[in-house]
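A single protein chain has been removed from this complex, and every other one stays in its place.
Then we have chain A:
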Amino acid sequence: MVLDNVISPNPSFTSVESEFENINCPICSKEFHDLQRLNKHLDTDHKLGLSTQSSNEITSQSRDTSLSLQRDSNEKAHISRVRWKKPSRNLKENKCHGCKRIMNKSTGMVNCRSCGELFCRIHCRNIIKLNLEADYDPIDGSWYHCCNECFKKRPGYNDFGQVNDLTTDFVSVRSSKNEDKKLRQLQLENRLIRLIDGITEIYLRNKDSIVAAFRMNIEISRFETTVTAWKDDTAVSRCNICLKQFGLLLRKHHCRLCGEVICDDGTTACSSPIPINVLLRTTQDLPYKMKNIDSLDLEHELRLCRNCIQIIFVGRKFKQDLLQKKALILEKYESIHNLSLVIDKLLPQFKDILSKIENGKDTNTLPVESDIRELTRLREKSLRSLSTYNNVSRQIGIINPTNGSEKRIQESIKIASSKYINEKMLPLKTIPAILNPLMNKPQEIDLPQTKKFSDLFNTLSIKEIKSLREELMVLKEQSFMIQTMIDAAKTQRKFDEVTTLEGNLKELHDRATEIQGKLGSEGFE
């Protein structure tokens, strides 16, 4: 027999299998062109070979001292390497101790400074404090890289750090603060009631006498100070809120509720005069003597500081907002929430019947037709609800949020609803496979609208989708490589090989199209 390269080999076809690149020392990352040199470097420069070379101890010892001297001159003391594993000569055996993949230049190769095993770069990324004996030493150690296992097995480690439950402390601090606030609010509210009641009373007493108007105003002012002690303003030179210096242009005022001295600067809104009827209307819940003074023609205003307005009115405004018409997003959210209640009720019923039928399969009992009908009905109903849920949650997604918090709410709804749909679809998706033989007899079992819904929700299971996607990706990779091989073969004028490769490329394309068809909308964009 004669064996020879009648046709010379095609160097271009090796492009797929590129040569191994240089390899780095796992200890100091120095680059080497071959393993021999790397091993020699490990033996000599890193002393890893010494234990096995005990036969010539004298030489190695002398070499050792010279080396350590040299090292001491440019580095500090070294962490112990007795545990460090040496990489194998066969590079394919150098698998990461963590992920087990074969390490090469791109993955990197590092000794865990703690246990010494070899890891790829990404699996040796934790840092831990070690002493020079490579033992865990949180006090005197320095930081070194280590693997996950060493990181986790160090004493005192837990997944979530130190637990220190301060809830009760927080609660007590918070509730005492809240209590203070509440008390303060009650106090101010009481003052407000007394002020308004008193003022209306004075007004009612004087409204008929025309000459009394002047006296009435003095009386009201005096009355106001009896409800709240006004702070002595002679000693105060700055506004209590904005701290601006009072002067000719910035007048001093007293808050009728707290008695503080504040300014009336419109830009800082430290205080505002508020008509009594407005105050009354916005605090309808308080027990005033006169519920309605609109008819009284009482135009008196009370000057309140910003802090007091805040305390008395913010909570009330919030409550009132709640009574207003809901934002569109919330309205829609309520409807998907209701749908989810329906679905959550349907699915367990559905699962019950399903397991009944499946158990029947084990014992070879044919499912009762009424069960199948019920199963189908429940499935249809759940799918319909899910489909509506899906539509409404999509509508939420396209609403223009009116402010930042609406935007955040919208985002959260989007995430939660898509998670909900995926989760609830799963059991419904696996059904056709189980019921298929039964469903092949459409004249016996009436399946309205099955087609429509299977369009909406692909009938593949998540697992099938995953593996088909993976296969598709592999096919695309391979198509790309075959295409490069075809180009190379063409330039080399190897036309019979072009034919073979093109045949394969077509097969790859056909299979890819087939899978894409199966995946439908679950495929790649």
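The rule is simple: a residue touches a chain if its C-beta (ideal position, glycine included) is under 8 Å from a C-beta of that chain, and two chains touch if they have at least 3 such contacts; residues count from 1.
In this section, contacts and distances are computed from a predicted model.
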{"item": "Absent chain [UniProt protein name; select from \"Ras-related protein Rab-5A\", \"C-CAP/cofactor C-like domain-containing protein\", \"Mediator of RNA polymerase II transcription subunit 27\" or \"GTP-binding protein YPT52\"]", "value": "\"GTP-binding protein YPT52\""}
{"item": "Hidden-chain contact residue, picked from the options A:Asp135, A:Glu201 or A:Glu470", "value": "A:Glu470"}
{"item": "Contact residue for the chain not shown (choose from A:Ile202, A:Met485 or A:Leu519)", "value": "A:Met485"}
{"item": "Where the missing chain touches chain A, by residue", "value": "1-7, 9-10, 13, 16-20, 35, 90-92, 102, 104, 470-471, 474-475, 477-478, 481-482, 485, 496-497, 500-501, 504, 507-508, 511"}
